[in-house]
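Missing here: one protein chain of the complex. Every other protein chain is in place.
We call the chains A and B, going by the order they appear; numbering starts again at 1 in every chain.
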Amino acid sequence: MCACRCGIRVHLRNGEVRYIEGNPEHPLNKGILCAKGGSGIMKQYSPARLTKPLRRKPGTERGANEFEEISWDETFAILEKRLSHLRATDPKKFALFTGRDQMQALTGLFARQFGTPNYAAHGGFCSVNMAAGMIYTIGGSFWEFGGPDLERAKVFFMIGTAEDHHSNPLKSAISEFKRNGGRFVAINPIRTGYAAIADEWVPIKPGTDGAFLLAVIHEIIALGLYDREFLTRYTNSGQLVNQDLTSADYGMMMRNPDGDVINPLRPHNFYWWDRLSNQPVATHSEGADPALFGSFTMPDGTPVKPAFQLLKERVYECTPEWAEGITGIPAATIRRLAHEMGVTARDQKIELPIHWTDCWGKEHESVTGSPVAFHSMRGLAAHSNGFHSIRALAILMSLLGTIDRPGGFRHKAPYPRAVPPNARPPKGPEAVKPDTPLGGAPLGWPESPDDLFVDEHGEPVRLDKGFSWEHPLSAHGLMHNAITNAWRGDPYPIDTLLLFMANMAWNSSMNTAEVRKMLTDKGDNGEYKIPFIVVCDAFQSETTAFADLILPDTTYLERHDCMSMLDRPISEYDGPVDSVRIPVVPPKGECKPFQEVLIELAGRLKFPAFTNADGTRKFSSYPDFIVNYETAPGSGIGFLTGWRGKDGKKSMRGEPNPNQWEMYAKNNCVHQHHLHPSHQYMRNWNKGYMEWAQQAGLRRDNDPITIHIYSEFLQSFRLAAQGKRPGKQPPDYLRSRVNTYFDPLPLWYPPLEEEHSDLKQFPLNALTQRPMAMYHSWDSQNAWLRQIHTYNYLYVNTLTAQQAGIADGGWMWIESPWGKVRCMCRHSEAVEPGTVWTWNAIGKSAGAWNLTAEANESQQGFLLNHLITEELPSAIAGRRHSNSDPITGQAAWYDVRVRIYPAAPDEAQQSSPQFEPMHPIPSMPEARGWRAFFAGKGENK
Amino acid sequence: MTQLALVIDLNVCVGCHSCVTNCKQWNTSGAAGPLVDENPYDKDPTGTFFNRVQTFEVGSYPQTETMHFPKSCLHCEDPPCVPVCPTGASYKRKEDGIVLVDYDKCIGCKYCSWACPYGVREFDEERKVMTKCTLCVDRIYNEKLPEAERKPSCVIACPTGARIFGDVHDPESTASKAISERGGYPLMPECGTRPANHYLPRHKTSMPIRSEQLYRSDNPLKVDSIEPIPMPPAHEDFTT
Partner (left out) sequence: MRPAFSVIFLTTLIGAAQGLFLVLYATELAHAEVAASFYIIGSAVILLLSGLGLLASFFHLGHPERAWRAAAMWRTSWLSREVIALPAFMAGVFGYACAHWNGSAATAAIGGVTTVLAITLFVCTGMVYAAIKVLKEWASPLTIVNFMLIGCASGATLASAYAVFTAPELTAIYARAAMALTFAALVGRSAALLRNARLKPATTMQSAIGVRHPRIVQRSQGAMGGSFNTREFFHGKSEAFIRSIKPAFLVLAFFAPLLLLFIGISTPTLLLIAFLLQYIGLLAERWFFFAEANHPQNLYYQTIG
């Protein structure tokens, strides 16, 4: 099922699915279900199911959608031959990219064992800004890693969220929150879904939240509405920053050679300026209190300032009036909202009688918190200025003292993690060697320029240019550039592209029409520029047409799955939770779980982690792998944390338990570990928690996780760009870019696209939103859901539409500098006048998903992605940059600028562009003219 | 006398359509099913659903309210759809007030749907009978289900708990209490149908802040020897 991973109970009648209901005993959804979850039957029995391995018919062109059935034996033989050759020669030439799956722990391990760095999942085009922006600040983030404590909050600010990953729990939490009298403010250019039930809707111009947040921070600091105690003890606000412009350490934290390093891998020997004794002291010195403001001189003469002073200087000019001009939100509203946050945080403190000890040994009788909660997702993330906006948000939340405290933000295991987490990407071309696994995971968290994955010229080693100077902190890779780069051979050509659970020829690519051409483009030698494409999907997506080999996957009702603590588990605030899926119906036709395919291939390719000493295969199947795999021999840490140990009595860590699956099955498929109450809060600095987490294998170290109001990590990149720092240097053409964006303090700049679009010509922003009743592109095959969203309109503010002369319901064009689309218009009062929007991924390519070529999805529906470019022209001739955040490589979906105008009356009443209709391929079930589902009659094939 | 009904809380409904598909899911394989879908994979798909969620915009930008509005049969206390039915297929149960259609009696004349002002009856084109929300009679009395699950499918699935099920004649029921405490209202009261289902209106929580709340003697700026800026107006004069 989807990213939210609710617990379900499936009832069968005569072997057919009768009813899927929410499992009331599941900690996540507690019995509730969404529209998609309730339509699972129509997915299971969809005529778009792929049921046999298929090979592109010899002699036919790629994209022509001509396939022939082959056996799994042949399939594996083809793959083994091709992949073992690549592995033995140049493992980089194999690229594995996966979409919205839940098995990155396994796919990542596969890539690592293969030895290719060219692996990423959807994170880079999804919300890596959210992850990186917050994790580089507070060591945790929204998304699956943390969330708002709506049970105790009094005010709740939701910024740029339409549906969220945690959608069902969020829905129930918001409604409970409202019922308890909480005040809910939605900051969003559009008022739908959640924003619909907000007590106040604050429309904002897209891409300007950073300005809004900086103005709020300005106001909070100006009025002294920040939580000083929290800032001084738990953040780096009081730490002294080198202000010597001539120093190679300018802008870095001052290091106290006599201070307590705590963790040699990540020294904590910083200085405070003790305002009581008026001298520098080691941080957290007994009896000292750091100055937050001012400018001081160290005994050695180095000028220094507390980080907080620098923040104050940064936001000095960021007045509400300044932000009004950028965001369109009246200054008075910005002030009022800042006051609501600040006053509530200050006056409505929550105090829980929970005894805990902090990392510096100080005992606390209670846990306090401020009931001001925030939540944010892609509205902030999917902009090229999102990293800094999100840092600003995390800093605001910290100013209010709401991090891992009741009523504010709460972490979910395995978070909090170090700032940044310990995993580092490979460091250079030498990390990729034939027939050898990578030394570490392909993805990680650079801490300084030396962690970048670049060659001696500072050029990228990864296909997607992740961890290069173009996007240094691209912790989730840049899947959205993989195809374009592979096609252009920049940085190098590849051989085999394996796509799993991602519709890359449609909604998960930008510039879709062109990307489709790249998939079929041939070089001068007559060979495809991307020589071999393998697609693993459960359904006939737009992408399957471009495959040379199709691997038919099972559905979520047909396979074992696990939401592992090594990936993104379903943890709750009060402790780690992981979960599994257990098949309820047999695989349809010859469908095979992708996990089984990987385990089989790993065995055939003799990956060390999958092979016994005698060269035999280590794991017989995926369930076997899950039970027996350990991250290191004897580590006791595997994919699942529940019922470990021989007898299943251990939690989190322990020897493999052969009956682990049965134990999960008996326990609602979930393992939940409730932390001791004294370990549930303040986890960044909670000694007891840290020790427990280290012992449980969630953390490597047990040092405190200081909140980075000021980020010296970012500064280290800037110093490199300025040539002040030894070690890796950016290529010259990127120096000024790195210098600009690697600001240690949050800043707002206009989305990068604005540099390339004439704002007068393209005055509007175009957005998409998730419809609650559709999951990306793949629910249009669902006979029930497609009746709710059969096609999509472009929603335009009534006045904006009238000014453009476009009638409600009329045909129109929407055009960006990169492309244009014909669609239908709906007037709306619930959208900011400078924004137009549509539901995400409703439009389909004709004939895909086994819909007829006349189906509304392709004839009236449209895909906004055609308007969004995957690359922006760069200032340097011939170079192009990904259309992404310059720090994290987050795809800037929501930056695109457009204009709109009516379609001519004599134009076809059909959406444009159109593509050659796809036709059903072998082995797909037949789509009938009507359907009356009744379980158990054996009619539902 | 018992009158079972749904009370729909518009204050929390986010328009997720969960109630729509979960209703269909339960009912299509249940006593009310199968509920047909025509053109399921073709142009203009259409099918039988007992419950739909609609969206309305109230007011003009920026004072816009977006209302999500779920609607199924309201199980009227004076249901005009019942007396007009020539066959008696449409009936209102005495024991619990549920309005039902007996598919074996229905001749498919659609007359009842004309009489209903709410547009909640749906003619099933495959079975050629009139259908509508059954209030999940085959769940709510189902002894095979655990007590807690003897509720309509839509109610159980609804992520926001916006659907309250109960006896609106029993003043002690959660449903009745919600109606009386939260100003629950019927739709189209002028039609005289006395709907049993009620809707709870939007409710706004605001947070007025008095300017004196912005000043406090324990202002942390003072710790750092800075005076908070005077308010209003906000001068940007807070540097040292």
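Quick notes on this one:
In this section, contacts are C-beta pairs under 8 Å (C-beta built on N, C-alpha and C of every residue); 3 or more make two chains touch, one makes a residue touch a chain.
These numbers were taken from a predicted model, which means no experiment stands behind them.
Here one chain is not drawn; of B:E57, B:E77 or B:D224, the residue touching it is B:E57. Across A:H268, A:K305, A:R604 or A:R826, the residue that sits in touch with the chain not pictured is A:R826. Of the options B:M1, B:A31, B:L145 or B:M188, the residue whose C-beta touches the omitted chain is B:M188. The chain omitted from view is touched by exactly one of A:R770, A:H789 or A:K820, namely A:H789. On the side of chain A, the interface with the absent chain consists of residues 786-791, 793, 809, 826, 828-830, 856, using the contact rule stated above. Contact between chain B and the unshown chain involves residues 17, 20, 39, 43-49, 52-60, 65-67, 69, 71, 80, 82-89, 105-111, 113-119, 121-123, 125, 127-130, 185-192, 199, 201.
The criterion applied here is as follows: only the chains that are shown with their structure count from here on.
On the side of chain B, the complex with chain A involves touching residues 9, 11-18, 20-22, 24-26, 28-29, 33-47, 49, 55, 57, 59-62, 64-68, 126-127, 148-149, 153, 156-162, 202, 204-207, 209, 213-214, 216, 219-224, 226, 228-229, 231, 234, 236, 238-240. Against chain B, the residues of chain A that register as touching in their complex are 13, 18-22, 24, 29, 31-39, 41, 47, 155, 167-168, 171-172, 174-176, 178-179, 181-184, 191-197, 199-201, 203, 218-219, 221-228, 275, 289, 291-294, 312-313, 316-317, 319-320, 335-336, 339-340, 343-344, 346-347, 772-773, 781, 783-788, 790, 797-799, 828-833, 849-852, 854-856, 859, 927-936.
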